[in-house]
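Every protein chain but one is kept in place in this view of the complex.
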Amino acid sequence: MAARKIGDVVLAVQNISLSFGGVKALTDISFDVREHEVRAIIGPNGAGKSSMLNCINGVYQPQQGAITFRGQTFKHMNSRQVAEMGIARTFQNLALFKGMSVLDNIMTGRNLKMKASLLQQAFRNPFGFGTAEREEIAQREVVERIIDFLEIQPYRKTPVGKMPYGLQKRVDLGRALAMEPTLLLLDEPMAGMNVEEKQDMSRFILDVNDEFGTTIVLIEHDMGVVMDISDRVVVLDYGKKIGDGSPDAVRNNEDVIRAYLGVQH
Amino acid sequence: MAFFLETTLGGLMVGMLYALVALGFVLIFKASGVFNFAQGAMVLFAALAMARFAEWIPQWTGIENRWFANIAAFVLAGLVMFVTAWVIERLVLRHLVNQEGATLLLATLGIAYFIDGLGQTLFGSNIYKIDIGLPKEPIFAFDSLFQGGILINKEDLIAAAIAAALVTLLSLFFQKTSTGRALRAVADDHQAAQSIGIPLARIWVIVWCVAGVVALVAGMIWGSKLGVQFSLATVALRALPVVILGGLTSVPGAILGGLIIGVGEKLSEVYLGPYVGGGIEIWFAYVLALVFLLFRPQGLFGEKIIDRV
Amino acid sequence: MLYRENGQFKSSYRADQQIFPILQDRIFIIGVLAFAFLAVPMLASDYLFRAILIPFLIFSLAAVGVNILVGYCGQISLGSGAFMAVGAYGAYNFFVRIPGMPLVPALILGGLCATAFGVLFGLPSLRVRGLYLAVATLAAQFFADWMFLRIKWFTLDTPSGSVAVSNLQVLGLPLESAVSKYLFCLAVLVVIALLAKNLVRGAIGREWMAIRDMDVAAAVIGIRPMYAKLSAFAVSSFIIGVAGALWAFIYLGAWEPSAFSVDYSFRLLFMVIIGGLGSIMGGFFGAAFIVVLPIALNQFLPVVAGLFGIGISTVGISHAELMIFGALIVWFLIVEPHGLAKLWSTAKQKLQLWPFPH
Partner (left out) sequence: MKLKSIALAVAAASALAGTAPAFAQAKEQFIPVLSYRTGAYAPNGAPWANGFVDYLKLVNARGGLNGVKLSYEECETGYDTARSVECYERLKSKGASFVQPLSTGATFAITEKAPADKIPVLTIGYGRSESADGTVFKWNFPIAGTYWVASDAILQAIGKKEGGLDKLKGKKIALVYHDSPYGKEPIPLLQERAKMLGFELQLLPVSAPGVEQKATWLQVRQSRPDFVLLWGWGVMNSTAIKEAQATGYPREKMYGVWWAGAEPDVKDVGDGAKGYNAVTMQHGAEPQSKLVKDVLAMVHDKGQGTGPKGDVGQVLYMRGAMSAMIGVEGIRAAQERFGKGKVMTGEQVRWGLENLNLTQAKLDALGFGGVMRPISTSCVDHMGASWARIHTWDGAKWNFTSDWLQGDEQVIKPLVRATAAKYASEKKLTPRTPEDCQS
């Protein structure tokens, strides 16, 4: 891990507040993410972790605060822009495209890279010339590399709906990787996995992190995993930030301990 | 001015009748998440049944009293609707639980075809009469204020009254009775309702029965207005904008929507129509609902949807 | 072992990305085409052409269009009848107003009119979902009905507002005989179905399906819902529009707005659901089912009744027809909610192992 050198801040979240019809989901949250680091967001259920990510990639529009990415500051983000800026995302309870094959799911991650017009696609021909066909093949090669990397070759043509949960999680990751992100948001990538699956997944995450140097923001329940793989940790509880720092610092923070062990909610 | 009032009144009364049909949609959608395109067919079916029974009962019983005939016919038709509801639940709905909307919608369309055929086979495809003694001649109110007075259609007035009564009855049923509460529970969350031991199947039968009765009342009123025959089924198409405007899950929405659509389409036809050659009221109702949807995608009283990922 | 993929190794991604990667499929398709283009014209009777095959082809085309919108992009629409009407009247106006306008361009222009109309009435889909949208699209239906009745310009001020076309020809060949009409429709269908297939298996198709399956996730990976939905509306209504034009020009010859009533919107939806959502093939199955069923019932019921010695009246037949039609649809949705196309693919899977299951 020493190989990775942590760079300077790429993503800064400033005083984000979000509420749904009176119900406060996030209150005045601020934290930053540095290049190449693995940044974890932890907290009990309903702490607002997913909402935080949803704000970052423009699914929700926060009422207050701003988000700065690579020097550009936004009051609220627009999903398309976010994607173009190279922020990818996986989902807590799988948001795969159930009706489509593994291949197609991951291919969608390449759609941003494909420029062929509607007509070109309609008149796409099987003989390998023509923009559409060439693009399809080029992108397919990239996707195949990801498939190899995630070790899901045998499932290429299977509809994702029919796959075991753990593998679906991988496809989800694969779809995000297909976007060649510089910042990768992972929403509980190991939720509901057994130990082996968790180990595999951790391995993938770390590989991504040091092979492609991708910055990673990670939401996770399993403290063990978090403490192992993350460089810095933010702790949320009831939509408020109650801790931020290195795993050890956080581990010894009373508020955090209370939030997790002490007072039951 | 007088004419404007007349138009508005007319619109309100038609609206009340639309609301009655719309109610059928809402009830079923609320409880079973089925968008019941067969509602129109059910209206026709119920009306046919009532009309024919009213005709046959005197022959069977030899009692020539019109009131007796009508009431008996109404009861019998009601029973027919109950049976229909039960059969539909048994043969169709319970086999289609948790299919997506489109499939269910088409299933009800299939049911509609079937009921159309069945109704005409059992009761014939001629024009039949429902005579519940609604007065046909108009009255003219406020002649003192406006010359010619304001025309008020007694028939519509009574019809609207009946509709209103039915609506209050239903809302009472929903609020007060335990069945009503069970229905609401089911509407909110099927699984949860099941887990606390509410039998879905029974609830669905009940709600289809209720919808059947609503259809019967609607059929009775429209039938006595128009005469009972096939085209009665098409009033459903007039009631659809009401449903989306009011929100698929809201009873008050259906009522309010009905009134808005009723008034809207009449005013549009009377005041805009002449400039564009008339005949605009049908699509105007839809466009009205559409424009409205653009501002409130979930309709007047529908629940708001939040994306969770 | 008739139908097995194994042993067919793809050496390149291109080979793997053909429309029909599996050999047997290719053979089958070629076989069907050969049959349709060569055998049918020799076998079929005039009645079969005019009353069944031509409607079947045209509705298959329309079903393909509807399927793109409903099956691939997940936007339920009940406005298909309107799109057909716009296509028909659009093509008509180009055809008669511009002297010497050839048929095919007229059809395409008609389709483009439908596209514009479709995109316009597709706008609500950006705000409205599911059944709300379905009902909202009915607005298109009733508006079109009204528009073509009321705005005389569309119907060349004919007193009754109903229009006719005649002496159609393609590349100088007259479209009079049943066979020529059949072949023309078939050709149009094959070409458009091929293009449609290309779209749905390409980038745009993936965008549509992504929107259908999980629109939020789709947005997050950079798919613009607006573009995806509206392009689906555009493509689908283009195809439906062309189908509408064929229906008017080839099948009816003379028509009025009520020739594209809301009834057609429903029927087309039946076709795609019974045929199978999200499958081009499904469109054909569905169309065959919906076109042939009523006619077949209507002709075979008396025979059947005769067998049991029951003299059944015309009325009885058409009522029974309604009931059986409705019942069959319901039954179908129950036994195979994913449509005939699903049965088809299951059959294929079985054949992969046949005759040695496991």
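All chains are identified by letter, namely A, B and C, in their written order; residue positions are counted from 1 within each chain.
By our rule, a residue touches a chain if its C-beta (ideal position, glycine included) is under 8 Å from a C-beta of that chain, and two chains touch if they have at least 3 such contacts.
Only a predicted model underlies this, so the values are computations on that prediction, with no experimental measurement involved.
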| item | value |
| --- | --- |
| Touch partners, limited to displayed chains, of the chain removed from view | B, C |
| Option from C:19, C:104, C:123 or C:149 whose C-beta touches the chain left out | C:149 |
| Selected residue (touches chain absent from view) among B:65, B:175 or B:231 | B:231 |
| For chain B, residues in touch with the removed chain | 3, 6-7, 10-11, 14, 120, 125-129, 136-138, 151, 153, 155-156, 222, 225-227, 229-232, 234-235, 238, 265-266, 269-270, 273-274, 277-279, 281-282 |
| Where the unshown chain meets chain C, residue by residue | 2-3, 24, 27-28, 31-32, 35, 39-40, 43-48, 50-52, 55, 96, 145-146, 149-150, 156, 159-162, 164, 166-167, 176, 251-259, 263, 292, 295-296, 298-300, 314-315, 317-319, 322, 351 |
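As a working rule, only the chains that are shown with their structure count from here on.
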| item | value |
| --- | --- |
| Co-neighbours of chain B and chain A - touch as defined | C |
| Taking each chain's C-alpha mean as its centre, the one farthest from chain A | B |
| Computed distance of Cα centres, chain C from chain B, in Å | 33 |
| Junction residues of chain B - those touching two or more other chains | 307, 309 |
| Contacts with two or more other chains, residues of chain C listed in rising order | 216-217, 220 |
| Chain C to chain A touching residues, read off their complex | 13-14, 17-19, 195-196, 198-199, 202-204, 206-207, 209-210, 212-214, 216-224, 231, 235, 278 |
| Contact set on chain A toward chain C in their complex | 57-59, 79-80, 82-84, 88-89, 91, 95-100, 104, 107-109, 111-112, 114, 116, 118, 121-124, 126, 128, 132-133, 135-137, 140-141, 144, 175-176, 179 |
| Contact set on chain B toward chain C in their complex | 35, 91-92, 95-96, 99, 101-103, 105-107, 109-118, 120-121, 125, 237, 240-241, 243-244, 248, 276-280, 282-283, 286-287, 289-290, 293-294, 297-299, 305, 307, 309 |
